[in-house]
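Only a single protein chain was left out; the remaining protein chains are all shown in position.
Lettered A and B in written order, each chain numbered from 1.
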Amino acid sequence: MFSGLTGRIIITVVAVLLCAVGLTSLLGYNKYKLALANIVEGRFRFVLGDIKNTLDVSVNLGVALADLRNLQELLDREKTADDQIQLIEVFDADGTVVFSTDRSNVGQVLPEDWVQLAFLTTTEAWKLHEEDGHVIGLTLISSFGAPLGGVIVSYSHAAIDQKLAQIGLDLGQITVGVIAGYGIVLVFGLIIVLGRPRRQLESMRQSIGQFLVPGGVAVPSVTDIDHLKVSVKAAVGAIDEANRKIQEIDGST
Amino acid sequence: MIKVSRRTLMTGAAGAALGAAAALPAFGAERNVFRIYMVTLRGWTDTDDGFRDYFETRRIPVQLIHRDVNRDMSKLAGIIAEIKQAKPHLVYVWGTGISIGVIGKHNAIDPAKHITDIPTVFTNVSSPIGSGLVKDLEPTGRNVTGSTFLVPMTAQISAMTSYRPVNRLGVIFNPDEQNSVETVDELRERTQVMGIKLFERPIPIVDGEPDKTTLRGLVESLVPEKIDFLYIPPDSFLSKHARDFTHAALEHRLPTFAAAEGTLKDSYALMGLISRYYNIGKLAGYQAERILVNRIAPGAMPIEGLTRYSLIINKEVAKELDLVPPMLMLRFAELS
Partner (left out) sequence: MTQFSDSESTKGFVTKLFVLVTALLVLAAGTAAFLIVHVFDRDLSPELDKKAAAIGRSVARQVAFAAEHGIPFEKLYGVEAFLDQVMRGNADIASIELADAAGRVRYAAGRKDTAAVDTDLLELPIDADGTNIGTVRVRISQAYLERELSGILYDVLIVLLVALLIAMELLLVVMAVSLFKPIEGISVVLERASYGDFRFRLPVDSHDEIGRLAEVYNSLARRLNEMFRQLVDDAEEVRLGQIDASIVRQVEGVVSRLTERFNFAQGKLLETFRPVSAHAVRAPLFVFIFAEEMSRPFLPIYIRELYTPIAGMSMQTAIGLPIAAFMLTIAVVTPIVGAVADRYGPRTMFLIGAVPSIIGYVGSAFAGGLFDLIGWRVLSGAGYAIVYLACQGYIAQNSLPESRAQGMAMFMGAVFAAGVCGPALGGILADQIGMRSTFVVSGGLCVAAALALIWLLPADAIEPEEGLRRVKLSDFRVVLTSPGFSALVVFIAIPNKVALTGFLFFLAPLFLDQLGNTSSETGRVMMIYGACTALLTPLAARFADSVRGHRHIVTVGCGLAGLGLLPILLQPSTALLVVGVLFFGIGHAMSIAPQLALVPESCPQACAELGHTTVLGVFRILERLGSVIGPFVASLLIGIGGPVVATAGMGALVLAGAILFGLYHLARPGSRAVVLEGRSP
């Protein structure tokens, strides 16, 4: 039943179904990835912007970054409030960390590429993807437009990856379920739709098959392919006639 | 934790490389200390603090040699002679008078009288063009650069209108002082565009001096005009008497906006948008850094001002006027 024409059509259609649903899921997955990244990043951008606002006030007043007394408390509070945040740091124009939620980092120097990026991108938030987390940062500009330092918030992939893995699994289940469900309906539908031409072909085969009898060609009395019947009948008749004539000629000598 | 491994690698060597990236000087004892002469009018001020602190935070080794004329301009010639002799790396001049004395007006430079061969940074000059120090704010082409501490008028008006809607504005000014007159001209122009009605009260001049006894009367004369704000332009005379007439304004429940830090200090003005002298000093330090460390010719640097200003609100006055600062301003204002 699954071989032959029906089988081929079923394979084609099911393959298209597979591709369509698969591609739908894949696009959905990518869309989700983007949406999730947007929302998560939006949250940390907001936190970052909030800290930067606070810093700007002090900068406008001419206070040196290192002298900001209550900044540490603010950073710690933001980190505690959000378990996805790994680290919040404030660094000066040399890239030296002046405040950090991880106090052991204070006084250390940030990687050079971070600092370079920070001072190249002064008007908007910049982003970096490190092995174990994302980093977003905002550059602090002094009241006379010179780079003064910056703030970074780093947050872990882990939570995002976990969500993505989960959604991947969910989408996989949806895909398999939909393909299986509709695939079965499709197969039965196709078998029904293709039934008629198959039956036609079959009846035709039987009609032609009736010509064939062991050892020769018999012309059946009932057939719906009249022309062929007439033609085959005529051919058989003519060959028989010719045979008879040759026998006659042969016998007469 | 994040990037710990990289960081340990970086800590030792990174400083120098980073310094280059962030336009910092190379570290190390082999570099010379920069010698800078600072010439001031009346002792050590906030501006000078800003200048000194800038080098400290940037870890640029400098030797600051301070010379003060103590309001006696006749001492200036001697200081100039000393500087010419000492040949420091840079000269820092404070205020309009000292600046003109040391580097000369742009159209009257005398190499014999003025310093021309040593890079000079002027600071604390309220109107570099008006005073004739420079022709415009473009790079001078001379061995000179500097800054202006004026806050653009649009920013000042916007600070007032952000605080409370302004339809009627009063201004008291000294018609005898160029700065004041220029500021009021600009104020007149801007308010006209914005549809704000301006009430001008010039201080009467008696015997060539503005008459301080008229100040209270001028404030009272603005009360019937139902002004939303009283604007005080930058003016040394008004700064000197700020406490008196801002108190009069407060009595009549008039909020005062002051354009100069001096007028805000120890007065009853509600608010002001100013260039902090300390930040102006830092800007001078930044310009000095670019000349000394980055080796940019002073003549190739434009005359700059601050790009961000300090909004100062007197919260006691606000409370008394029952005009609490808007939430948005609370986020970036300094409450004193």
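In this section, a contact is a pair of C-beta atoms (placed from the backbone, for glycine too) under 8 Å apart; a residue touches a chain by one contact, two chains touch by 3 or more.
Owing to the predicted nature of the structure, the values given are computational and were not obtained by experimental measurement.
Looking at chain B, the residues touching the absent chain are 315, 319, 323-331, 335. Interface residues of chain A with the unshown chain, by the touch rule above, are 3-9, 12-13, 15-17, 19-21, 23-28, 30-32, 35-36, 38-40, 42-43, 46-47, 50, 81-82, 84, 163, 166-167, 170-171, 174-175, 178-179, 181-182, 185-186, 189-190, 193-194, 196-198, 200-202, 204-205, 208-209, 211-212, 216-217, 224-225, 227-228, 230-232, 234-236, 238-239, 242-243, 245-246, 249-250, 253.
Everything that follows uses one rule, which is that only the chains that are shown with their structure count from here on.
Within the complex formed with chain B, the residues of chain A that make contact are 53, 56-57, 59-62, 64, 66, 86-87, 92-95, 102, 105, 108-112, 115-116, 119, 130, 132-133, 135, 141-147, 154. Touching chain A in their complex are the following residues of chain B: 1-3, 6-7, 10-11, 14-15, 17-19, 21-22, 24, 50, 53, 57-59, 147, 275-276, 278-279, 282-283, 286, 304-311, 331-334.
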